[in-house]
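Removed from the display is one protein chain of the complex; every other protein chain stays in position.
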Amino acid sequence: MSGNTYGRLFTLTTFGESHGEALGAIIDGCPPGLTLSAADLQLDLDRRKPGTSKHTTQRREADEVKILSGLFEGKTTGTPIGLLIENTDQRSKDYANIADTYRPSHADYGYDQKYGFRDYRGGGRSSARETAMRVAAGAIAKKYLYEQFGVTIQGYLSQLGPIKLAYKDPSAIPTNVFFCADVDKLDELDAYMTELRRQQDSVGAAVSVVATGMVPGWGEPIFDRLDAEIAHAMMSINAVKGVEIGDGFAVVSQKGTEHRDEMSVEGFLSNHSGGVLGGISTGQDLLVTIALKPTSSITTPGRSINRQGENIEVVTKGRHDPCVGIRAVPIAEAMLALVLMDHCLRHRAQNAGVQPPLPPIPGRVAD
Amino acid sequence: MSGNTYGRLFTLTTFGESHGEALGAIIDGCPPGLTLSAADLQLDLDRRKPGTSKHTTQRREADEVKILSGLFEGKTTGTPIGLLIENTDQRSKDYANIADTYRPSHADYGYDQKYGFRDYRGGGRSSARETAMRVAAGAIAKKYLYEQFGVTIQGYLSQLGPIKLAYKDPSAIPTNVFFCADVDKLDELDAYMTELRRQQDSVGAAVSVVATGMVPGWGEPIFDRLDAEIAHAMMSINAVKGVEIGDGFAVVSQKGTEHRDEMSVEGFLSNHSGGVLGGISTGQDLLVTIALKPTSSITTPGRSINRQGENIEVVTKGRHDPCVGIRAVPIAEAMLALVLMDHCLRHRAQNAGVQPPLPPIPGRVAD
Amino acid sequence: MSGNTYGRLFTLTTFGESHGEALGAIIDGCPPGLTLSAADLQLDLDRRKPGTSKHTTQRREADEVKILSGLFEGKTTGTPIGLLIENTDQRSKDYANIADTYRPSHADYGYDQKYGFRDYRGGGRSSARETAMRVAAGAIAKKYLYEQFGVTIQGYLSQLGPIKLAYKDPSAIPTNVFFCADVDKLDELDAYMTELRRQQDSVGAAVSVVATGMVPGWGEPIFDRLDAEIAHAMMSINAVKGVEIGDGFAVVSQKGTEHRDEMSVEGFLSNHSGGVLGGISTGQDLLVTIALKPTSSITTPGRSINRQGENIEVVTKGRHDPCVGIRAVPIAEAMLALVLMDHCLRHRAQNAGVQPPLPPIPGRVAD
Partner (left out) sequence: MSGNTYGRLFTLTTFGESHGEALGAIIDGCPPGLTLSAADLQLDLDRRKPGTSKHTTQRREADEVKILSGLFEGKTTGTPIGLLIENTDQRSKDYANIADTYRPSHADYGYDQKYGFRDYRGGGRSSARETAMRVAAGAIAKKYLYEQFGVTIQGYLSQLGPIKLAYKDPSAIPTNVFFCADVDKLDELDAYMTELRRQQDSVGAAVSVVATGMVPGWGEPIFDRLDAEIAHAMMSINAVKGVEIGDGFAVVSQKGTEHRDEMSVEGFLSNHSGGVLGGISTGQDLLVTIALKPTSSITTPGRSINRQGENIEVVTKGRHDPCVGIRAVPIAEAMLALVLMDHCLRHRAQNAGVQPPLPPIPGRVAD
């Protein structure tokens, strides 16, 4: 398969281009009996959808999702769930000028090298518009994980350009357009973004995701380690250039005595590992951070080449997010949910009925 | 499958525990006609094997690999390649004392929660001993990639604890036990490691891998992006807590004007992206960096619990690497080789005969 | 994944229930550059669609397919192809009476045992209505196989109840509602079916499929043998209870001297093997035959049980095919096309550029 399916037991397969007629997805492997409606998906779709603030792309898409199959009398049946979102606000003519152009740091050149040609309208399949379907599928996974296990997944913006954002007040995250838990920084963020737009530039960001209420024992040894699959899922999000679990790159300069998470019968005494050891969840909170590059679609001219092999100057028009990291928050949550969903099913398949020698110790580190 | 197979078209499946009778692997999907012998694999195995320096574990393993199938008259036949390495220097009695103990920051606790019990001898399946088979398989992939496409893969230690190591002189890498390209720092490394052993502590490290001679067009859109699969492969290496492609986490504070790799008909003008855009290789050098945590097996006592649910103090004996990052260099090379091997075959399947509109531009950034 | 995806490199994932809002599919892995439009798919869909003759179900469905993605300027782009068919003639109220009933020889009882409940309207996901999407996807595969390799795939009804039908005149197949190549038997078929309907009974059938212009070397050894995957694909069609390759069950009483296909430089001298040896195509015509059971939806009362665990008498109403074998002809063609499509890509991945020691010998046996 050419890469449009995620998961082994709970699979998401998506289709659709930025300026095509519709986006769609099939979710296969959802257990039967889950109460579900389109409204459950819409909540997260609305968090991701464009045009909700002056700091994101001005493309207007309702991103209204329809569930076409897999439900009966309000419950999942165990058969595939078909999803559809119709595109409504394509402006393909904006892109006619890039048909022959390779925009720097876009997928354009690689696609042409791979396929010989490409649907250039809005980036075609390489556009982050495709992530709407991930968010929809992630919402199903989130609901299952919460209802079956009490696992909750919360993402937030942890850095925007030079501005570091603490995980101070999770309850504030839904109340601002930055998915920011550090309310004291909201004005600084707003000012920074306003200035950025004025400069016709874009900026990178870091997004963190936390899963709490984790179950120990999820994940597989060796290649399908839980953290390996999280890294895969996160790096598959557009613009992501780095993934960290727990302390991430800080471990490079840590010593063993400092890094190791000691344990007691009252629980773990620290969480440097980020909730995974040997590829398997420990029950500690899962801590994941990703780095997102500044969007390459900026109106400041840049050097490039065209399909005719000539040097050219490029100015990327269209409607774009000056910081793609912001809207990546619900996408990162969705991807983590998909990984956990797959692994809770995989765990169940092989280890149903296994009795661990002692009950799980608490996974949250006391503040 | 429970996680012991890597790849879609060029698959590696491994078995074996640290203190079991043998390690083994099956490589399925190697194209026919590749000249191959055990010696080709042994070269990399010898780079990874323990006991080659005072700074690594003193376990002595010849790690001599046998090829049991898939070759005929010195060439691969296209049928599966069976590999076997017999363990010779197990000292399982060293581990009897940890049978009931959960060593902090080891896989012990998670394994017991998952499976109900575990093979505790030397960490069983969770030991990095398993990576010998990855190195063996990676050597096959490397050979193919080089002979068919001219792609070369080179890893090096880029940081050890606080000591940053530049990619100054790649030719120096095979000449020192640290896989270090920064020869001026060798004495400092040696002194640091000696002091670390004296402190009975361990330390983290960063390893970088570069693939040169890259072919544009490898990788798939969406979930099987080349960088996503690299992240997966790298994070599946024991002790890895972070993965970066190109500039990695540095992108968080970069602006679009700074980050984007401009192009000209003479080639790319920079390589912030690390050779992948939209999940597809650009032909630029692939740049990957990983963070490895300090090994948790240290002789400084630590708090933990046992299978009986009691608080205990743990001292981890046995023979261990004070910096697992060092020996991870050939492992990281192998994993990158496995990813590229899989994707060169996947690319060929779907895009054989595709004519890109212009020949690839040079991928190396001039110094 | 729970079973709704077929293929490894050219994958078809489907969704939809008999009486749901729509049927849909995603085809992933179609090579770029194939000229394609909905009309290419509609042709085969029209051959399968219900209500075209008095001998099939009277449900009226236009089965009009939309291609929602994966095309640009009339060519496939290499990205996923999304398909949609809206259901228009559901009469779910016909099925209210079976909500609590297990119809004999239907999937009802097994679904309830598996999932705890089921979408009973028209059989839900177990209905053969789902095969519309297979036919649509098969049409794409057929087009590619023909344009790239000259492979053609032709199915026909080879037996209906007691009436054996020879492969006399393939050109006659599209000219009659029975997909019959044995024109002398058309009146007999018509009379038999008329009498069958009068008896309120149903009957089994055999369908054969022939692929000509075959390429030698497709298929994989051991588990993914070409014939094994054909058997899988064919047995996945509703109502199929047997699959034969070449002489099939006749081989049981054959001797080696009789069965073996001798060869000469002019070509194969017979085709008992049906075009596959050791799981790999020989270039001979592929010969596949399947047995389809009589539909279980008949109006003659039968004994069964209900969800309350009581003995009951069942009469299956609704609109059904008295011989499901007839409409299975385009479905069987589609499934063979999907298998071959997947294997031509798999072959290319691993064996691109392989030079066989001699050019293929002719695969068709002279009459």
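A, B and C label the chains in the order they appear, each numbered from 1.
The rule we apply is simple: contacts are C-beta pairs under 8 Å (C-beta built on N, C-alpha and C of every residue); 3 or more make two chains touch, one makes a residue touch a chain.
Please read these numbers as outputs of a predicted model, since none were measured by experiment.
**Q** Among B:Thr52, B:Thr79 or B:Gln148, single out the residue that touches the unshown chain.
**A** Once the missing chain is taken into account, the touching residue is B:Thr79.
**Q** Pick out which of A:Thr88, A:Thr175, A:Gln308 or A:Gln350 touches the chain that's been left out of the picture.
**A** A:Gln350
**Q** What residues on chain C make contact with the chain left out of this view?
**A** Spelled out for chain C, the touching residues are 1-6, 8, 14, 102, 104-107, 109-117, 125-126, 130, 159, 161-162, 196, 201-206, 216-225, 227-236, 238, 240-265, 269, 272-274, 276-283, 291-298, 300, 302-305, 307-311, 325, 346-347, 350-351, 354-361.
**Q** Take the complete complex as the reference. Which residues in chain A touch the chain that isn't displayed?
**A** 8-9, 29-33, 78-79, 221, 345-346, 348-352, 354
**Q** So which bits of chain B touch the chain we can't see?
**A** With respect to the unshown chain, the touching residues of chain B are 1-5, 7-11, 13-17, 20-26, 28-29, 32-33, 66, 68-70, 72, 75, 77-82, 84, 114-119, 124-125.
Everything below uses one rule, namely that only the chains that are shown with their structure count from here on.
**Q** Kindly work out which chain lies most centrally, taking the average of its C-alpha atoms as its position.
**A** A
**Q** Using C-alpha centres only, name the chain that sits farthest from chain C.
**A** Relative to chain C, the chain whose C-alpha centre sits farthest away is B.
**Q** Quote the value, from 0 to 180 degrees and to the nearest 5, of the angle by which the CA atoms of chain A must be rotated to coincide with those of chain C.
**A** 180
**Q** Which whole number of Å gives the spacing of the CA centres of chain A and chain B?
**A** For chain A versus chain B, the centre distance works out to 25 Å.
**Q** Specify, in ascending order, the residues of chain B that touch 2 or more different other chains.
**A** 8, 221, 346, 350-351, 354
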